[in-house]
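Rest of the complex left out; these chains stay put.
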Amino acid sequence: MKQITAVIRPQRMAPVRDALLRAGVHGMTLSEVTGFGRQGGSVEEYQGVQYKVDYVSKMRIEVVVTDSIVEEAVAAIKAAAQSGAIGDGKIWVTPVEEVHRIRTGERDDDALT
Amino acid sequence: MEYNPVYLDIVWTLLAAFLVFLMQAGFAMLEAGATRAKNAANIIMKNVMDVSIGSLVFWLVGFGFMFGANPSGWIGTDNFMVSGADPSTEDGLVTFSFFIFQTVFAATAATIISGAVSERTKFGAYLLYTVAITGFIYPIFGSWVWGGGWLAELGFIDFAGSTVVHSVGAWAALAGAIIVGPRIGKFGRDGKPRAIPGHSITLMALGVFILWFGWFGFNAGSTVSGNTGAIATIAVTTNLAAAAGAVGAMGLSYFLWKRFDASMTLNGVIGGLVGITAGTASVGPGSAVIIGGIGGVVVVGAVIFIERILKVDDPIGAIAAHGFAGAWGTFAVGLFAQGAYGTSSDMGAVNGLLFGGGVEQLGYQAVGVIACFAFVFPTSFVIFKIIDMVMGMRASDEDQIRGLDISEHEAAGYPDFAPSVGAAFSGTTPEGGGPPTEPSTAPAGGSS
C-alpha cells in the first residue's frame, strides 16, 4: 500500500475529492496547511504598510491506497487540481507497511475497501 | 427659566436618533455574522461607508427632496443642506434635531441592501447605489408619505416606516440581488439552493439584540416628541411584536424541520419588528403580538419562497424580513388599528377591520404597499443595471472564492485563526460531475 500526499489549492478541493472517489478511493483525510513555494503569496496592506504574505493557504490530502490504484489516483488528482498557474501544488507517494481499520480490526487492503 | 416643551422634544428625538444610529452596528454585526469569514472586512466596509456616504448625501440633497416644500405632492424642492434651519431660532434647532433623526433613518434604508447583495458585489458599485438610494429613491418615496405628499393625503398610515424605510430598502435589495446574481455555488446544477452558513452565530445574535434595542428609538422616536405618553404604548407594542416574531419563526421552523433553527429565529425577531413598525402607534399589545408573530412566520415563508421559487440569493434574508414582513405589517394597520391608540399618538382615531372599522383603511394601506414596490423596484433595477453596465457589479468567481476581503481590501478579516476545511468547500461550484455532496458518500457506502 502507498500513501499519497497532495498539497493543492483550496478551491480545487471539491473536484479533487470527486475525482478520487471516482478513482476508487473510499476515504481520505484532509487538513488546512500553509505552503511556501514559487507562488508569491499575496501582498496585503495594513494601515498603509504593505506586507508580503509569502505563504499561501493550501489543502493537504492524505490518502492511503492499495498499490494497484496508485497511478490512477495520482492521475485523478493531477487532472482535477491543475489550473496551470504557479501554485498548483505537489503530489508525493510514500510506502506504507500496514493499515488497520480501527472499528473492525481489519488489516491492510481489507482496511481500505 | 420659563417652561418650554420643545426641549424635551429635542432631547427625546436626539436620544432616539442615537439609538437608531446604533442599528448600523446591529446590521453590520448581523450581516457579517451571517456571511463567511472571508468576506467580513468587505461587509464591514460596506456598512461603515453606507452610513457615512448616506449621511453626507442625505444632507446634501436627500433631506430637501424628502421634507422640502412639496407643492406637487411628489417631491420636496428646498431645504437642501438643511439650509432652512437657522441655529439662532428655536424652530431652526428643532429642524436640526428632526434632520439628524431623518438622517439615521435614511442610513437604515441604505444598509438593508448590503446584506442582500453581500459576498459577491463589488465595493465601488455598492457605494454608487448608496448615493442613489439616500439621495433619491428613499427621499422621493418618503416625501409621498412623510413629506406631506400624495400618500399622506390619501390617508396611508406608516408610522415609523415598515414601508417607507424597510420595504424601500428591501425592494431595492431585491433588484440588486437579481442583477448581481447568486453567489458562486449557491445554486447547484439542479437549480437547488445550497446552504452557505455564516461564520459567527454570536455576531448574528449580537446584531439582532442591538437592532431590537435600536428599534425602540426607531419606533418610539418617530413621534419626534417627548411630550406624549404614546411613546409608552409604542415601546410596549414594539417589544411584544419582536418577541412574538421570534416565537413565530422558531415555531414554524420547528414545525417544518423539527429543529430550533437559530438563524431563522433571529430573522423572526427582525420580521416581528419590521411588521409592527407601521402600526406601532395605532395598535394595542394583543394586536402587536399577533402582528409580530405573523411577521416571524412571514419571514420563514418568504425566505423559502425567495430562495426556492424566485431563485434569488439573499444571504441574510433581508428581503424576506424587511420587504415581506414590512408589507404584512403595513397591511396589518388596516386590520388591527384601534382609535384609542391612534388618538393618543396623533395618528388619528382609525379603527381597522377587526376593530369595527371598514375596509377603507386596508385599501389605503394596499395602495401604499403597491406604490412602494411599483416605484422602488423598477427604479432600482434600472439604476443597478446602469451601474452594472458601466463598472460591473459582480466580483469574479475567483475573487468570490478567495473572498472579497483579499480581492477588494487586501487584508484578511481574521489573520490569526486557521480556516476550517469546511470553509474551503462552502459555496464552491461543483466542477466534477453531479451534485457535490451525494456521490461522495454514496460510492463509499455502496462499495463497503
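Letters A and B mark the chains in the order given here, with residues in each chain numbered from 1 onward.
Throughout what follows, a residue touches a chain if its C-beta (ideal position, glycine included) is under 8 Å from a C-beta of that chain, and two chains touch if they have at least 3 such contacts.
These numbers come from a predicted model, not from an experiment.
Shown is a single representative of every chain type; counted across the entire structure file, the complex carries the copy numbers A x3, B x3.
Rule of thumb we're sticking to: only the chains that are shown with their structure count from here on.
Remark: chain A and chain B have CA centroids separated by 43 Å (rounded to whole angstrom). Residue ranges of chain A in contact with chain B, taken from their complex: 10-11, 13-15, 17-19, 21-22, 26-27, 30-32, 42-46, 57, 59, 80, 113. Touching chain A in their complex are the following residues of chain B: 401-402, 406, 409-412, 418-421, 424-425, 428-434, 436, 439-440, 443-444, 447-448.
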